[in-house]
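Yeah, one chain of the complex is gone here, protein chain that is, but the others are all in their spots.
By written order: A, B and C. Residues from 1 in each chain.
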Amino acid sequence: MTTATLLVSCPDQKGLVAKISDWVFSHGGNILHADQHADSTAELFVMRVEWDLNDFVLAREEIAPTFEKLAIAIHAKWSIHFSDYVRRIAIFVSKQDHCLYDLILRQRSHELPAIIPVVISNHPDLEKVAHNFGINYHHIAVNPENKLEQEKKQLDLLHQYKIDLVVLAKYMQVLSPDFLSKFSQVINIHHSFLPAFAGANPYHRAYKRGVKIIGATAHYVTDELDEGPIIEQDVIRVSHRDSVTDLIRKGKDLERIVLARGVRQYLQNRVLVYGQSASSGLGLRTVVFD
Amino acid sequence: MTTATLLVSCPDQKGLVAKISDWVFSHGGNILHADQHADSTAELFVMRVEWDLNDFVLAREEIAPTFEKLAIAIHAKWSIHFSDYVRRIAIFVSKQDHCLYDLILRQRSHELPAIIPVVISNHPDLEKVAHNFGINYHHIAVNPENKLEQEKKQLDLLHQYKIDLVVLAKYMQVLSPDFLSKFSQVINIHHSFLPAFAGANPYHRAYKRGVKIIGATAHYVTDELDEGPIIEQDVIRVSHRDSVTDLIRKGKDLERIVLARGVRQYLQNRVLVYGQSASSGLGLRTVVFD
Amino acid sequence: MTTATLLVSCPDQKGLVAKISDWVFSHGGNILHADQHADSTAELFVMRVEWDLNDFVLAREEIAPTFEKLAIAIHAKWSIHFSDYVRRIAIFVSKQDHCLYDLILRQRSHELPAIIPVVISNHPDLEKVAHNFGINYHHIAVNPENKLEQEKKQLDLLHQYKIDLVVLAKYMQVLSPDFLSKFSQVINIHHSFLPAFAGANPYHRAYKRGVKIIGATAHYVTDELDEGPIIEQDVIRVSHRDSVTDLIRKGKDLERIVLARGVRQYLQNRVLVYGQSASSGLGLRTVVFD
Partner (left out) sequence: MTTATLLVSCPDQKGLVAKISDWVFSHGGNILHADQHADSTAELFVMRVEWDLNDFVLAREEIAPTFEKLAIAIHAKWSIHFSDYVRRIAIFVSKQDHCLYDLILRQRSHELPAIIPVVISNHPDLEKVAHNFGINYHHIAVNPENKLEQEKKQLDLLHQYKIDLVVLAKYMQVLSPDFLSKFSQVINIHHSFLPAFAGANPYHRAYKRGVKIIGATAHYVTDELDEGPIIEQDVIRVSHRDSVTDLIRKGKDLERIVLARGVRQYLQNRVLVYGQSASSGLGLRTVVFD
């Protein structure tokens, strides 16, 4: 079964569920899942609707232009996704292999509906892992002097491999605003329960503070370090017996699971970012549809 | 704002989301939340839709008969609930007071949109707790000989107090099938992670088995002991250091929270029971809409 | 059975477990629980040992002076506690009653081995709750002008009621360094997962940041706001559907449970604070013996 998924956000107003459901139904679409949410603080309506394309009367290329008419009428931002388009992921790593293995193995066992054609790293260490699974590996060393130049090479690779999503799987470098302006779909795993311990060495700082629980956070990357919209978080209990080494070990399980969940939700078109609002003080937030 | 909430279940078919949304919209209802689910095993569609009654064109008494026409067409079971009708709860207890206090205090702090006019118990112990909060207390002792007779008195009280929901808040008696045939809306808290340790003395049996986690389960009461549809469950970690007394103490926190969540979800019309199916072996299950 | 519990911390060195165990055993004490921990960062050894006083050969008043000799030899800080001494708690509240009820009910059901002779508040609202349970209530309004003067009254009450521990059960005032210098045993519940959202309005800030999990933290109060040693933390999952009101409601369950656990661990003499170290950057931390 091939499905289409529509993600819509617009100012809240009466009749939106019916209007959008109707648009699908009146063109022959059988709705499989519909979910929506109204954020009263942001006065915003968001909706995700997925339907079977089997009896849909619009040709693939007609769908967007046809929906655009409704979208204009309701002042909506929107995107549409087709289940037979398989996204292409570039995984960025440094030296740690646990998230890399985890993503590849989940992709291989069909948990992640995506293709992983390339791994990019600022270190040569994980080339063998990529090659074992038949994935290309590009080593692009980065230092403060050559950063922009090397990011240019990374962007060229993203273009060349037709990449839709970059996943930073313990990539220990900050992407520049310039990079992000040219490629915005980037998900990172941060090894703390944000906003606690944003920045460097979160496990060491968690140890020093004596917390009883540690966490990990999957989030979109934005210009502000560790301030991007949060997709997924989880935690694990620690005690005085746990050294920094133990926190790192326990945290690795969190990092794997939280990153994989975040990437999976993204690939299933369940994540919608909204909410920047200077007046209400609201930051960028995500709706993650179940 | 007064709202109506419709809970619908029917055989899965095309266009249900649009048909039901449209029915609401075309009568002037502004949909606040709509959620649905299709269970492919049971081939069943279930939907919850809540709308603002402010500009709704149907009078209160016209709503059900009008929707009934659509319901017949789609072969639906359904119920409708209005937010300005406040349900009336009878709490059944034995000797333990923790769930009783918890429910009363949550009701007092507006977490539970309900009225609690009466507490019924097979013991006299908790009369003072009820009276402290101005709630009537009826002591109806039950033994194997007088059970049916005493249940008759309980049922009379439920009628007299116009009760909508019975909550068994650590009521250590089994209700007879006869009772349940006359009053079916009963939620129980069982002090284990069902189906583990159904029946008597779950904490003692959990201790003997040496489990590392214990749980609690809020479920509807049916004729089969501890086999009713599950509404909510939660767990807590235990260790070899925990004696049976510790399991009981830790379990009390679970019982309070799990029962309160289950009752709240019920009161918000989020719980829909479905799924009995001899052919597929499926038991009665719940959808709990978020 | 009456027991003694010794909490010891000292520079790490060889033979400490044997020396301390031997001291107990050689005076006729039957060790019921012994637990210890060596923090290699702080180069510190900490131990908790609890023994049956039944056949102990030292009289109650001889125990401390006798152990002091060993303590001096190993350069230890230490304290000793007897199970037949029941600590006296003053609960400080403002307007919210959920933690107050929770602590009182746990004390009544023998989960908290303590006496609660007095509730002190900067508001009159919860007097009836205290009186229902036969507990004295003192309303001491506090504002920036009269703060030191009113804290003097609070300290007088602590003295008068022979208080051992102050529990801030949603007391929405900061205690001055002067107060803390005169009464240091103070446990607070903070309604966030520290160090995230220290300070005011944590739920509002959590909402604005769009976190997927919220938490609560029981900690000792020190001069630095929300920087005291952490005793206990726990978390609960939230989603985009949860408004600030929902975060507050869900958080109340966390606050109750986390505060109660922290206070119980304190009362069982399981909490030992250690670790301030400018050189290693280590903050004050707790060992919480299981």
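Following the convention adopted for this analysis, contacts are C-beta pairs under 8 Å (C-beta built on N, C-alpha and C of every residue); 3 or more make two chains touch, one makes a residue touch a chain.
Bear in mind the structure is a predicted one, so any value in this text is a computation, not a measurement.
The chain that is not drawn here is touched, among residues C:A38, C:I80, C:A198 or C:V244, by C:A38. Within the set B:G28, B:P117 or B:G283, the residue that contacts the chain not displayed is B:G283. Seen across the whole complex, the unshown chain contacts chain A at 97-98, 101, 105, 109, 111, 132, 239, 241, 249, 253, 257, 290.
Take chain B: the residues that touch the chain left off the picture are 37, 39-41, 193-197, 207-213, 215, 229-235, 239-241, 243, 275, 280-288. Touching the omitted chain from chain C are residues 14-19, 21-22, 24-26, 30-36, 38, 55, 237, 290.
Note that only the chains that are shown with their structure count from here on.
The chain with its Cα centroid farthest from the Cα centroid of chain C is A.
Per-chain Cα centroids separate chain B from chain C by 37 Å.
In this assembly, the C-alpha centroid of chain A lies 41 Å from the C-alpha centroid of chain C. Of all residues in chain C, those touching 2 or more other chains are 239, 241, listed in ascending order.
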